[in-house]
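Omission of a single protein chain aside, the complex is shown with its protein chains in their original locations.
Chain nomenclature is as follows: A and B, assigned in order of appearance, with residue numbering initiated at 1 for each chain independently.
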Amino acid sequence: MLSRHEVDHVAALARLALTDAEAERMAVELSSILEHIDRIRALDLDGVAPTAHVSDATAPLRPDVPVPSLPREALLAAAPEVADGGFGVPSPGASAQ
Amino acid sequence: MPDYVPTIGLEIHVQLATATKMFCGCALSFGDPANVHCCPTCLGLPGALPVTNAQAIEYAIAIGLALGCEIAPVSQFHRKNYFYPDNPKAYQISQYDVPIAAHGRLGDVRIHRAHVEEDAAKLIHAGAGSGRIHDARRSIVDFNRAGTPLVEIVTEPDVHSPEQAREWLTLLRETIRALGVSDVDMSQGSLRCDANVSVAPTGATALGTKTELKNMNSFAFLERGVRAEIARQIARLEAGETITQETLHYDVATGELRSLRSKEEAHDYRYFPEPDLPLLRVSADQVAAVRAALPELPADKALRLSATYGLAPERAHELAFNGPLGTFFEAAVAAADGVDPVAIANWLPALIERVGSDIDPAATPVTPAAFAALVGLVGTKTISRDAGRTVLDRLVSDGGEPAAIVAAEGLGAIAAADGELDAVVAAAIAADPDAAAKVAAGNAKAMGPLVGYVMRETRGRADGAEVGRLIRAQLGL
Partner (left out) sequence: MSDTILELSAAAAAAAIAAGDLDPAELFACYRERAAADPLNAFLWVAPPGPPAGLTEPTAGEAATPLAPVPLAVKDLFCTQGVPSQSASKILEGYRPPYSATVVARLGLPLLGKTNQDEFAMGSSNENSAFGPVANPWDRGRVPGGSSGGSAAAVAGGLAPWALGTDTGGSIRQPAAFCGIVGLKPTYGAVSRYGMIAFASSLDQAGPLTRDVTDAALLFSQMVGADPRDATCVAFPDRIGRPTATDLAGVRLGIPSDLLEAVDGLDPAVKANFDATVALAGSLGAEIVEVSLPHAEHALSAYYIIAPAEASANLARFDGVRYGLRLGGEQDLLSMYTRTRGEGFGPEVKRRIMLGTYALASGYYDAYYGTAQKVRTRISEDFTAAFGQVDLIVTPTAPTVAFGLGAVADPLAMYLNDFYTVPMSLAGIPAISIPSGLCDGLPVGFQLAGPAFSEARLLEAAHALEQAIGFDGAPARAGGTA
(Lines give C-alpha, C1' and ligand atoms only; values in the text may rest on other atoms or scores of the structure.)
Protein backbone atom coordinates (compact mmCIF):
# COMPACT_ATOMS: atom_id res chain seq x y z
CA MET A 1 0.00 0.00 0.00
CA LEU A 2 1.37 3.33 -1.08
CA SER A 3 1.44 5.80 1.78
CA ARG A 4 0.16 9.32 1.54
CA HIS A 5 3.71 10.42 2.24
CA GLU A 6 4.99 8.51 -0.80
CA VAL A 7 2.22 9.95 -2.96
CA ASP A 8 3.17 13.47 -1.87
CA HIS A 9 6.85 12.80 -2.58
CA VAL A 10 6.16 11.46 -6.07
CA ALA A 11 3.76 14.32 -6.82
CA ALA A 12 6.49 16.77 -5.80
CA LEU A 13 8.99 15.06 -8.09
CA ALA A 14 6.48 15.22 -10.95
CA ARG A 15 5.53 18.83 -10.16
CA LEU A 16 1.86 17.99 -9.81
CA ALA A 17 -0.33 19.89 -7.38
CA LEU A 18 -2.85 17.36 -6.07
CA THR A 19 -5.78 18.20 -3.85
CA ASP A 20 -6.14 16.20 -0.65
CA ALA A 21 -8.95 14.20 -2.18
CA GLU A 22 -6.89 13.51 -5.31
CA ALA A 23 -3.89 12.42 -3.27
CA GLU A 24 -5.98 10.07 -1.14
CA ARG A 25 -7.62 8.54 -4.19
CA MET A 26 -4.25 8.30 -5.92
CA ALA A 27 -2.83 6.31 -3.01
CA VAL A 28 -5.65 3.77 -3.30
CA GLU A 29 -5.61 3.50 -7.09
CA LEU A 30 -1.85 3.33 -7.47
CA SER A 31 -1.69 0.71 -4.74
CA SER A 32 -4.15 -1.49 -6.56
CA ILE A 33 -2.30 -1.09 -9.86
CA LEU A 34 1.06 -1.78 -8.22
CA GLU A 35 -0.37 -4.85 -6.54
CA HIS A 36 -1.22 -6.23 -9.97
CA ILE A 37 2.15 -5.21 -11.36
CA ASP A 38 4.03 -6.72 -8.44
CA ARG A 39 3.39 -10.18 -9.90
CA ILE A 40 6.26 -9.69 -12.32
CA ARG A 41 8.64 -9.20 -9.46
CA ALA A 42 8.15 -12.84 -8.56
CA LEU A 43 9.37 -14.01 -11.98
CA ASP A 44 12.81 -15.54 -12.33
CA LEU A 45 14.59 -13.01 -14.47
CA ASP A 46 18.16 -13.68 -13.45
CA GLY A 47 20.56 -13.09 -16.29
CA VAL A 48 17.91 -11.59 -18.56
CA ALA A 49 19.11 -8.49 -20.41
CA PRO A 50 16.80 -5.49 -20.09
CA THR A 51 15.19 -4.23 -23.30
CA ALA A 52 15.34 -0.46 -23.73
CA HIS A 53 14.78 -0.52 -27.49
CA VAL A 54 12.90 -3.29 -29.27
CA SER A 55 15.33 -3.25 -32.14
CA ASP A 56 19.08 -3.67 -31.81
CA ALA A 57 19.52 -0.94 -34.42
CA THR A 58 22.38 1.54 -34.37
CA ALA A 59 21.48 5.19 -34.06
CA PRO A 60 21.82 6.95 -37.39
CA LEU A 61 23.94 10.09 -37.09
CA ARG A 62 23.17 13.45 -38.65
CA PRO A 63 25.69 15.40 -40.74
CA ASP A 64 26.80 18.60 -39.01
CA VAL A 65 25.12 20.89 -41.51
CA PRO A 66 22.93 23.77 -40.33
CA VAL A 67 19.30 23.88 -41.36
CA PRO A 68 17.13 26.97 -40.97
CA SER A 69 15.71 27.57 -37.51
CA LEU A 70 12.09 28.58 -36.97
CA PRO A 71 11.18 32.25 -37.05
CA ARG A 72 11.26 33.65 -33.55
CA GLU A 73 7.77 35.15 -33.92
CA ALA A 74 6.36 31.68 -34.63
CA LEU A 75 7.88 30.32 -31.42
CA LEU A 76 7.01 33.24 -29.20
CA ALA A 77 3.45 33.30 -30.55
CA ALA A 78 2.72 30.24 -28.43
CA ALA A 79 4.38 31.58 -25.27
CA PRO A 80 2.29 32.45 -22.22
CA GLU A 81 4.66 35.34 -21.38
CA VAL A 82 7.07 37.13 -23.68
CA ALA A 83 9.70 39.66 -22.63
CA ASP A 84 12.67 41.04 -24.56
CA GLY A 85 12.46 38.38 -27.24
CA GLY A 86 12.48 35.66 -24.61
CA PHE A 87 10.09 33.44 -22.70
CA GLY A 88 9.19 35.10 -19.40
CA VAL A 89 9.14 33.02 -16.21
CA PRO A 90 9.13 33.64 -12.48
CA SER A 91 12.77 33.76 -11.45
CA PRO A 92 14.02 30.56 -9.89
CA GLY A 93 14.64 31.27 -6.25
CA ALA A 94 12.34 34.29 -6.17
CA SER A 95 9.43 33.81 -3.80
CA ALA A 96 5.91 34.99 -4.36
CA GLN A 97 5.69 37.03 -1.14
CA MET B 1 47.04 21.56 15.01
CA PRO B 2 47.10 18.67 12.52
CA ASP B 3 47.97 19.24 8.92
CA TYR B 4 45.25 18.64 6.40
CA VAL B 5 45.40 17.13 2.94
CA PRO B 6 42.93 18.58 0.45
CA THR B 7 41.46 16.25 -2.13
CA ILE B 8 39.94 17.75 -5.24
CA GLY B 9 38.09 16.26 -8.16
CA LEU B 10 37.13 18.36 -11.15
CA GLU B 11 34.07 18.24 -13.40
CA ILE B 12 34.60 20.09 -16.63
CA HIS B 13 32.08 20.96 -19.31
CA VAL B 14 33.45 21.65 -22.77
CA GLN B 15 31.21 23.15 -25.45
CA LEU B 16 32.05 21.59 -28.78
CA ALA B 17 32.70 23.88 -31.73
CA THR B 18 30.41 22.05 -34.13
CA ALA B 19 28.38 23.92 -36.73
CA THR B 20 25.07 22.68 -35.35
CA LYS B 21 23.52 21.61 -32.08
CA MET B 22 23.79 18.17 -30.51
CA PHE B 23 20.42 16.81 -31.60
CA CYS B 24 19.07 19.23 -34.21
CA GLY B 25 20.30 21.24 -37.18
CA CYS B 26 20.11 24.69 -35.57
CA ALA B 27 23.34 26.63 -35.91
CA LEU B 28 25.43 27.35 -32.83
CA SER B 29 25.81 31.03 -32.18
CA PHE B 30 27.15 33.52 -29.71
CA GLY B 31 25.86 36.98 -29.11
CA ASP B 32 22.87 36.75 -31.43
CA PRO B 33 19.42 38.06 -30.43
CA ALA B 34 17.54 35.70 -28.11
CA ASN B 35 15.71 32.68 -29.52
CA VAL B 36 16.74 32.99 -33.16
CA HIS B 37 18.47 29.61 -33.31
CA CYS B 38 15.62 27.39 -32.21
CA CYS B 39 13.53 24.62 -33.73
CA PRO B 40 10.93 22.17 -32.44
CA THR B 41 13.67 19.85 -31.13
CA CYS B 42 15.83 22.26 -29.13
CA LEU B 43 12.79 24.14 -27.90
CA GLY B 44 11.16 20.91 -26.70
CA LEU B 45 8.01 21.37 -28.75
CA PRO B 46 5.51 18.52 -28.51
CA GLY B 47 6.32 15.74 -31.00
CA ALA B 48 9.89 16.78 -31.81
CA LEU B 49 12.68 14.19 -31.71
CA PRO B 50 16.48 14.24 -31.34
CA VAL B 51 18.96 13.00 -33.96
CA THR B 52 22.62 12.83 -32.95
CA ASN B 53 25.23 15.08 -34.56
CA ALA B 54 27.97 12.93 -36.14
CA GLN B 55 30.61 15.65 -35.77
CA ALA B 56 29.94 15.98 -32.04
CA ILE B 57 30.51 12.26 -31.61
CA GLU B 58 33.77 12.48 -33.54
CA TYR B 59 34.92 15.40 -31.38
CA ALA B 60 33.99 13.49 -28.23
CA ILE B 61 36.04 10.52 -29.42
CA ALA B 62 38.99 12.85 -30.09
CA ILE B 63 38.73 14.27 -26.57
CA GLY B 64 38.46 10.79 -25.12
CA LEU B 65 41.56 9.64 -26.98
CA ALA B 66 43.52 12.78 -26.07
CA LEU B 67 42.69 12.04 -22.44
CA GLY B 68 43.95 8.49 -22.81
CA CYS B 69 40.48 7.02 -22.40
CA GLU B 70 39.03 3.80 -23.70
CA ILE B 71 36.28 4.49 -26.24
CA ALA B 72 33.13 2.45 -25.66
CA PRO B 73 32.15 0.53 -28.81
CA VAL B 74 28.52 0.74 -27.69
CA SER B 75 27.17 3.48 -25.51
CA GLN B 76 23.77 4.88 -24.92
CA PHE B 77 22.00 8.09 -24.11
CA HIS B 78 19.83 8.50 -21.04
CA ARG B 79 17.28 11.05 -19.97
CA LYS B 80 18.19 13.02 -16.85
CA ASN B 81 14.94 14.40 -15.50
CA TYR B 82 14.62 17.71 -13.70
CA PHE B 83 12.42 20.75 -13.97
CA TYR B 84 14.05 24.11 -14.61
CA PRO B 85 13.13 26.86 -17.06
CA ASP B 86 16.42 26.45 -18.94
CA ASN B 87 15.74 22.75 -19.52
CA PRO B 88 13.18 22.74 -22.35
CA LYS B 89 12.12 19.08 -22.30
CA ALA B 90 12.48 18.88 -18.50
CA TYR B 91 15.02 16.18 -19.23
CA GLN B 92 18.55 16.56 -20.45
CA ILE B 93 19.80 13.97 -22.91
CA SER B 94 23.05 12.80 -21.39
CA GLN B 95 24.97 9.59 -20.85
CA TYR B 96 24.76 7.64 -17.65
CA ASP B 97 25.97 4.10 -17.06
CA VAL B 98 27.93 3.75 -20.31
CA PRO B 99 29.78 6.95 -21.27
CA ILE B 100 31.49 7.16 -24.65
CA ALA B 101 34.93 7.44 -22.98
CA ALA B 102 36.33 6.29 -19.63
CA HIS B 103 39.43 5.31 -17.68
CA GLY B 104 42.01 7.79 -18.94
CA ARG B 105 44.78 9.99 -17.67
CA LEU B 106 46.07 13.44 -18.46
CA GLY B 107 49.29 14.45 -16.76
CA ASP B 108 49.11 13.55 -13.09
CA VAL B 109 45.32 13.26 -12.95
CA ARG B 110 43.26 10.20 -13.85
CA ILE B 111 40.12 10.66 -15.91
CA HIS B 112 37.07 8.87 -14.54
CA ARG B 113 34.88 9.39 -17.60
CA ALA B 114 33.98 11.71 -20.45
CA HIS B 115 30.47 11.72 -21.85
CA VAL B 116 28.39 13.60 -24.40
CA GLU B 117 25.33 15.65 -23.50
CA GLU B 118 23.39 18.76 -24.46
CA ASP B 119 23.72 22.22 -22.91
CA ALA B 120 20.88 24.06 -21.21
CA ALA B 121 19.33 27.32 -22.36
CA LYS B 122 20.38 30.65 -20.89
CA LEU B 123 18.34 32.21 -18.13
CA ILE B 124 18.57 35.97 -18.11
CA HIS B 125 17.59 37.57 -14.86
CA ALA B 126 15.48 40.61 -15.36
CA GLY B 127 16.43 42.01 -11.96
CA ALA B 128 19.13 43.67 -14.07
CA GLY B 129 22.57 44.86 -13.17
CA SER B 130 23.41 42.81 -10.15
CA GLY B 131 23.18 39.50 -11.95
CA ARG B 132 22.33 37.91 -8.66
CA ILE B 133 19.61 35.35 -9.03
CA HIS B 134 17.89 36.06 -5.72
CA ASP B 135 17.19 39.67 -6.48
CA ALA B 136 15.09 39.21 -9.57
CA ARG B 137 11.39 38.41 -9.64
CA ARG B 138 11.23 37.64 -13.34
CA SER B 139 13.64 36.01 -15.72
CA ILE B 140 13.59 35.38 -19.42
CA VAL B 141 14.77 32.29 -21.20
CA ASP B 142 16.88 32.37 -24.37
CA PHE B 143 17.02 28.94 -25.99
CA ASN B 144 19.82 29.72 -28.48
CA ARG B 145 22.28 27.81 -26.31
CA ALA B 146 19.88 24.95 -25.57
CA GLY B 147 21.16 21.79 -27.21
CA THR B 148 24.74 22.95 -27.76
CA PRO B 149 26.94 19.83 -27.72
CA LEU B 150 28.90 19.34 -24.50
CA VAL B 151 31.47 16.89 -23.36
CA GLU B 152 31.54 16.49 -19.59
CA ILE B 153 34.87 15.32 -18.21
CA VAL B 154 35.03 13.96 -14.68
CA THR B 155 38.40 13.41 -13.02
CA GLU B 156 39.33 11.11 -10.23
CA PRO B 157 40.07 12.97 -6.96
CA ASP B 158 43.76 13.23 -7.81
CA VAL B 159 44.26 16.96 -7.30
CA HIS B 160 45.64 18.10 -3.95
CA SER B 161 46.13 21.85 -4.14
CA PRO B 162 44.50 24.93 -5.67
CA GLU B 163 47.63 25.53 -7.74
CA GLN B 164 47.58 22.01 -9.09
CA ALA B 165 43.91 22.45 -9.99
CA ARG B 166 44.70 25.54 -11.97
CA GLU B 167 47.74 24.05 -13.67
CA TRP B 168 45.96 20.86 -14.59
CA LEU B 169 42.96 22.74 -15.98
CA THR B 170 45.40 24.73 -18.10
CA LEU B 171 46.87 21.49 -19.42
CA LEU B 172 43.35 20.25 -20.19
CA ARG B 173 42.43 23.47 -21.95
CA GLU B 174 45.55 23.42 -24.11
CA THR B 175 45.06 19.77 -24.90
CA ILE B 176 41.50 20.38 -26.11
CA ARG B 177 42.53 23.55 -27.89
CA ALA B 178 45.16 21.58 -29.78
CA LEU B 179 42.40 19.21 -30.94
CA GLY B 180 40.51 22.14 -32.42
CA VAL B 181 37.19 20.83 -31.10
CA SER B 182 36.29 23.70 -28.79
CA ASP B 183 37.06 27.35 -28.12
CA VAL B 184 37.74 26.36 -24.49
CA ASP B 185 37.24 29.94 -23.37
CA MET B 186 36.22 30.16 -19.71
CA SER B 187 35.05 33.76 -20.02
CA GLN B 188 32.65 32.74 -22.80
CA GLY B 189 31.48 29.62 -21.02
CA SER B 190 32.83 27.20 -23.60
CA LEU B 191 34.97 25.77 -20.78
CA ARG B 192 33.32 25.46 -17.36
CA CYS B 193 34.72 23.88 -14.26
CA ASP B 194 33.17 22.70 -11.02
CA ALA B 195 35.28 21.32 -8.18
CA ASN B 196 34.53 18.73 -5.53
CA VAL B 197 36.60 19.62 -2.49
CA SER B 198 37.26 17.80 0.76
CA VAL B 199 39.97 17.89 3.37
CA ALA B 200 41.18 15.21 5.76
CA PRO B 201 43.87 15.19 8.45
CA THR B 202 47.21 14.00 7.15
CA GLY B 203 47.44 10.27 7.45
CA ALA B 204 43.68 9.74 7.56
CA THR B 205 42.55 6.79 5.47
CA ALA B 206 39.10 8.12 4.60
CA LEU B 207 38.33 11.23 2.60
CA GLY B 208 36.45 14.04 4.30
CA THR B 209 32.94 15.16 3.39
CA LYS B 210 33.03 16.92 0.05
CA THR B 211 31.37 20.06 -1.17
CA GLU B 212 30.77 21.06 -4.77
CA LEU B 213 31.96 24.48 -5.91
CA LYS B 214 30.30 26.08 -8.89
CA ASN B 215 30.70 29.25 -10.93
CA MET B 216 34.45 29.54 -11.09
CA ASN B 217 34.57 31.10 -14.52
CA SER B 218 38.28 31.79 -14.78
CA PHE B 219 41.48 30.00 -13.94
CA ALA B 220 42.23 32.52 -11.21
CA PHE B 221 38.76 32.12 -9.68
CA LEU B 222 39.14 28.35 -9.72
CA GLU B 223 42.35 28.61 -7.76
CA ARG B 224 40.96 31.22 -5.39
CA GLY B 225 37.65 29.48 -4.90
CA VAL B 226 39.26 26.15 -4.11
CA ARG B 227 41.72 27.83 -1.76
CA ALA B 228 38.91 29.62 0.05
CA GLU B 229 36.92 26.42 0.38
CA ILE B 230 39.89 24.47 1.73
CA ALA B 231 40.46 27.21 4.30
CA ARG B 232 36.77 27.26 5.24
CA GLN B 233 36.66 23.49 5.71
CA ILE B 234 39.85 23.43 7.80
CA ALA B 235 38.57 26.26 9.96
CA ARG B 236 35.33 24.39 10.61
CA LEU B 237 37.13 21.18 11.49
CA GLU B 238 39.50 23.08 13.78
CA ALA B 239 36.50 24.58 15.50
CA GLY B 240 35.11 21.10 16.08
CA GLU B 241 32.36 21.53 13.50
CA THR B 242 31.46 19.20 10.68
CA ILE B 243 31.32 19.74 6.94
CA THR B 244 27.91 19.63 5.29
CA GLN B 245 27.69 18.07 1.86
CA GLU B 246 26.33 20.89 -0.27
CA THR B 247 26.74 22.91 -3.41
CA LEU B 248 28.49 26.25 -3.02
CA HIS B 249 28.53 29.25 -5.25
CA TYR B 250 31.81 31.18 -5.26
CA ASP B 251 31.14 34.90 -5.34
CA VAL B 252 34.04 36.29 -7.30
CA ALA B 253 33.37 39.83 -6.08
CA THR B 254 33.42 39.14 -2.35
CA GLY B 255 35.32 35.87 -2.28
CA GLU B 256 32.44 34.37 -0.28
CA LEU B 257 31.12 30.87 -0.64
CA ARG B 258 27.34 30.77 -0.53
CA SER B 259 25.23 27.63 -0.22
CA LEU B 260 22.93 26.95 -3.15
CA ARG B 261 20.71 24.61 -1.16
CA SER B 262 17.21 24.86 -2.49
CA LYS B 263 13.98 24.33 -0.66
CA GLU B 264 13.08 21.66 -3.16
CA GLU B 265 13.63 18.03 -2.33
CA ALA B 266 16.96 16.44 -3.03
CA HIS B 267 17.63 15.72 -6.68
CA ASP B 268 16.31 12.47 -8.00
CA TYR B 269 17.14 12.56 -11.68
CA ARG B 270 15.32 9.33 -12.53
CA TYR B 271 17.75 8.44 -15.31
CA PHE B 272 16.46 5.94 -17.86
CA PRO B 273 17.55 4.99 -21.38
CA GLU B 274 16.52 7.57 -23.99
CA PRO B 275 13.95 5.68 -26.08
CA ASP B 276 14.19 8.17 -28.95
CA LEU B 277 17.84 7.29 -29.63
CA PRO B 278 18.98 3.76 -30.50
CA LEU B 279 22.38 2.58 -29.33
CA LEU B 280 25.41 4.65 -30.24
CA ARG B 281 27.97 2.41 -31.88
CA VAL B 282 31.54 3.48 -32.62
CA SER B 283 33.59 1.15 -34.81
CA ALA B 284 37.22 0.32 -34.20
CA ASP B 285 37.93 1.78 -37.64
CA GLN B 286 36.37 5.08 -36.68
CA VAL B 287 38.39 5.23 -33.46
CA ALA B 288 41.55 4.41 -35.40
CA ALA B 289 40.81 7.14 -37.93
CA VAL B 290 40.27 9.74 -35.21
CA ARG B 291 43.38 8.59 -33.42
CA ALA B 292 45.45 8.86 -36.60
CA ALA B 293 44.21 12.40 -37.14
CA LEU B 294 45.04 13.58 -33.61
CA PRO B 295 47.52 16.46 -33.59
CA GLU B 296 50.54 16.46 -31.31
CA LEU B 297 49.18 17.13 -27.82
CA PRO B 298 50.77 19.67 -25.47
CA ALA B 299 52.16 17.20 -22.96
CA ASP B 300 53.89 15.25 -25.74
CA LYS B 301 55.03 18.41 -27.44
CA ALA B 302 56.67 19.73 -24.26
CA LEU B 303 58.67 16.53 -23.92
CA ARG B 304 59.71 16.65 -27.55
CA LEU B 305 60.72 20.33 -27.48
CA SER B 306 62.76 19.75 -24.37
CA ALA B 307 64.48 16.67 -25.78
CA THR B 308 65.02 17.98 -29.30
CA TYR B 309 66.13 21.52 -28.58
CA GLY B 310 67.55 21.25 -25.07
CA LEU B 311 64.95 23.69 -23.70
CA ALA B 312 64.38 23.93 -19.97
CA PRO B 313 61.17 22.09 -19.01
CA GLU B 314 59.38 25.33 -18.07
CA ARG B 315 60.19 26.95 -21.41
CA ALA B 316 59.24 23.81 -23.33
CA HIS B 317 55.97 23.70 -21.39
CA GLU B 318 55.27 27.32 -22.20
CA LEU B 319 55.82 26.78 -25.92
CA ALA B 320 53.85 23.54 -25.95
CA PHE B 321 50.89 25.19 -24.23
CA ASN B 322 50.82 28.09 -26.64
CA GLY B 323 50.28 26.36 -29.95
CA PRO B 324 50.97 29.34 -32.25
CA LEU B 325 54.04 30.34 -30.29
CA GLY B 326 55.39 26.82 -30.39
CA THR B 327 54.83 26.67 -34.13
CA PHE B 328 56.59 30.03 -34.58
CA PHE B 329 59.48 28.79 -32.49
CA GLU B 330 59.98 25.69 -34.55
CA ALA B 331 59.73 27.68 -37.78
CA ALA B 332 62.39 30.09 -36.53
CA VAL B 333 64.67 27.23 -35.53
CA ALA B 334 64.23 25.68 -38.96
CA ALA B 335 64.92 28.99 -40.73
CA ALA B 336 67.98 29.81 -38.69
CA ASP B 337 71.40 28.70 -39.73
CA GLY B 338 73.12 27.48 -36.63
CA VAL B 339 71.38 29.81 -34.21
CA ASP B 340 71.01 28.28 -30.76
CA PRO B 341 67.39 27.12 -30.28
CA VAL B 342 67.62 27.93 -26.59
CA ALA B 343 68.53 31.52 -27.45
CA ILE B 344 65.59 31.70 -29.88
CA ALA B 345 63.29 30.42 -27.16
CA ASN B 346 64.73 32.92 -24.70
CA TRP B 347 63.97 35.79 -27.05
CA LEU B 348 60.31 34.81 -27.49
CA PRO B 349 59.09 36.59 -24.32
CA ALA B 350 60.42 39.86 -25.78
CA LEU B 351 58.34 39.21 -28.88
CA ILE B 352 55.22 38.35 -26.88
CA GLU B 353 55.70 41.49 -24.81
CA ARG B 354 55.57 43.53 -28.02
CA VAL B 355 52.74 41.82 -29.90
CA GLY B 356 50.55 40.71 -26.99
CA SER B 357 50.05 37.24 -25.59
CA ASP B 358 46.83 36.59 -27.50
CA ILE B 359 48.35 37.29 -30.89
CA ASP B 360 49.70 34.59 -33.15
CA PRO B 361 53.25 35.85 -33.95
CA ALA B 362 52.86 34.42 -37.43
CA ALA B 363 50.20 37.06 -37.99
CA THR B 364 52.68 39.90 -37.29
CA PRO B 365 55.26 41.39 -39.71
CA VAL B 366 57.98 39.43 -37.91
CA THR B 367 58.91 36.39 -39.96
CA PRO B 368 60.40 33.37 -38.20
CA ALA B 369 63.53 33.79 -40.35
CA ALA B 370 63.96 37.46 -39.40
CA PHE B 371 63.41 36.61 -35.75
CA ALA B 372 66.02 33.87 -35.90
CA ALA B 373 68.46 36.17 -37.71
CA LEU B 374 68.01 38.76 -34.99
CA VAL B 375 68.78 36.23 -32.30
CA GLY B 376 71.81 35.15 -34.34
CA LEU B 377 73.15 38.74 -34.52
CA VAL B 378 72.93 39.06 -30.75
CA GLY B 379 74.50 35.65 -30.28
CA THR B 380 77.53 36.56 -32.37
CA LYS B 381 77.71 39.90 -30.53
CA THR B 382 77.27 41.62 -33.88
CA ILE B 383 74.76 43.75 -32.03
CA SER B 384 74.19 44.25 -28.33
CA ARG B 385 71.11 42.96 -26.51
CA ASP B 386 69.79 46.50 -26.24
CA ALA B 387 70.27 47.03 -29.94
CA GLY B 388 68.56 43.68 -30.47
CA ARG B 389 65.49 44.97 -28.66
CA THR B 390 65.52 48.07 -30.86
CA VAL B 391 65.70 45.88 -33.95
CA LEU B 392 62.80 43.81 -32.64
CA ASP B 393 60.74 47.00 -32.23
CA ARG B 394 61.35 47.77 -35.90
CA LEU B 395 60.54 44.22 -36.97
CA VAL B 396 57.25 44.30 -35.08
CA SER B 397 56.22 47.65 -36.50
CA ASP B 398 57.55 47.43 -40.05
CA GLY B 399 58.94 43.95 -40.71
CA GLY B 400 62.14 43.72 -42.71
CA GLU B 401 65.53 42.05 -42.27
CA PRO B 402 67.52 42.56 -39.04
CA ALA B 403 70.87 43.01 -40.82
CA ALA B 404 69.43 45.77 -43.00
CA ILE B 405 67.90 47.49 -39.98
CA VAL B 406 71.21 47.33 -38.13
CA ALA B 407 73.03 48.82 -41.08
CA ALA B 408 70.46 51.52 -41.74
CA GLU B 409 70.28 52.64 -38.13
CA GLY B 410 73.95 52.17 -37.31
CA LEU B 411 73.13 49.75 -34.52
CA GLY B 412 76.21 47.55 -34.99
CA ALA B 413 78.02 46.74 -31.78
CA ILE B 414 81.04 48.79 -30.94
CA ALA B 415 83.85 46.32 -31.07
CA ALA B 416 86.11 46.34 -28.01
CA ALA B 417 89.18 46.20 -30.20
CA ASP B 418 88.71 49.45 -32.14
CA GLY B 419 89.31 51.76 -29.14
CA GLU B 420 86.06 53.71 -29.50
CA LEU B 421 84.55 52.07 -26.46
CA ASP B 422 87.70 52.67 -24.37
CA ALA B 423 87.32 56.39 -24.97
CA VAL B 424 83.65 56.44 -23.98
CA VAL B 425 84.42 54.45 -20.81
CA ALA B 426 87.18 56.86 -19.90
CA ALA B 427 84.74 59.76 -20.43
CA ALA B 428 82.18 58.06 -18.18
CA ILE B 429 84.74 57.68 -15.35
CA ALA B 430 85.74 61.29 -15.77
CA ALA B 431 82.15 62.48 -15.71
CA ASP B 432 81.25 60.69 -12.44
CA PRO B 433 84.34 60.37 -10.22
CA ASP B 434 82.20 59.61 -7.14
CA ALA B 435 80.74 56.53 -8.74
CA ALA B 436 84.15 55.50 -10.03
CA ALA B 437 85.59 55.78 -6.52
CA LYS B 438 82.81 53.66 -5.07
CA VAL B 439 83.32 50.99 -7.71
CA ALA B 440 87.00 51.06 -7.06
CA ALA B 441 86.22 50.61 -3.36
CA GLY B 442 84.30 47.46 -4.16
CA ASN B 443 80.70 48.76 -4.38
CA ALA B 444 79.41 46.98 -7.44
CA LYS B 445 76.05 48.79 -7.31
CA ALA B 446 77.84 52.04 -8.21
CA MET B 447 78.60 50.50 -11.60
CA GLY B 448 75.06 51.44 -12.79
CA PRO B 449 75.57 55.15 -13.47
CA LEU B 450 78.81 54.43 -15.33
CA VAL B 451 77.28 51.77 -17.56
CA GLY B 452 74.22 54.00 -18.11
CA TYR B 453 76.49 56.81 -19.33
CA VAL B 454 78.21 54.53 -21.84
CA MET B 455 74.90 53.16 -23.09
CA ARG B 456 73.48 56.65 -23.59
CA GLU B 457 76.58 57.76 -25.43
CA THR B 458 76.63 54.70 -27.68
CA ARG B 459 72.84 54.55 -28.11
CA GLY B 460 72.87 51.02 -26.74
CA ARG B 461 75.29 49.64 -29.29
CA ALA B 462 77.80 48.63 -26.62
CA ASP B 463 77.76 45.18 -25.10
CA GLY B 464 76.97 45.55 -21.39
CA ALA B 465 79.34 42.83 -20.26
CA GLU B 466 82.19 44.34 -22.29
CA VAL B 467 81.47 47.78 -20.81
CA GLY B 468 81.67 46.37 -17.27
CA ARG B 469 84.93 44.64 -18.10
CA LEU B 470 86.45 47.89 -19.49
CA ILE B 471 85.34 49.97 -16.48
CA ARG B 472 86.92 47.53 -14.08
CA ALA B 473 90.09 47.41 -16.21
CA GLN B 474 90.43 51.20 -16.38
CA LEU B 475 89.95 51.41 -12.60
CA GLY B 476 92.70 48.86 -12.16
CA LEU B 477 90.40 46.24 -10.71
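Simple rule for what comes next: contacts are C-beta pairs under 8 Å (C-beta built on N, C-alpha and C of every residue); 3 or more make two chains touch, one makes a residue touch a chain.
A quick note: this is a predicted structure, and the numbers were derived from the prediction, not measured.
The omitted chain makes contact with just one of the residues B:Val5, B:Ala27, B:Ala48 or B:Ala335: B:Ala48.
Per the touch definition above, the residue from B:Asp183, B:Asp251 or B:Asp276 contacting the chain not shown is B:Asp276. Contact residues of subunit A toward the unshown chain are 2, 6-7, 9-11, 13-18, 22, 26, 29-30, 32-34, 36-41, 43, 45, 48-55, 57, 59-60, 62, 70, 74-75, 77-81, 87, 89-92, 94-96. Counting the whole complex, the residues of subunit B in touch with the unshown chain are 40, 43-52, 79, 81, 83, 85, 88-91, 141, 264, 268, 270-272, 275-278.
The rule is simple: only the chains that are shown with their structure count from here on.
Listed in rising order, the residues of subunit A touching subunit B in the complex are 9, 12-13, 15, 52-53, 55-67, 69-70, 72, 75-76, 83-94. Listing the residues of subunit B that touch subunit A in their complex gives 18-20, 25-27, 33-40, 43, 51-57, 76, 83-85, 123-127, 133-134, 136-143, 262, 264-265, 268, 270, 272-273, 275, 277-281.
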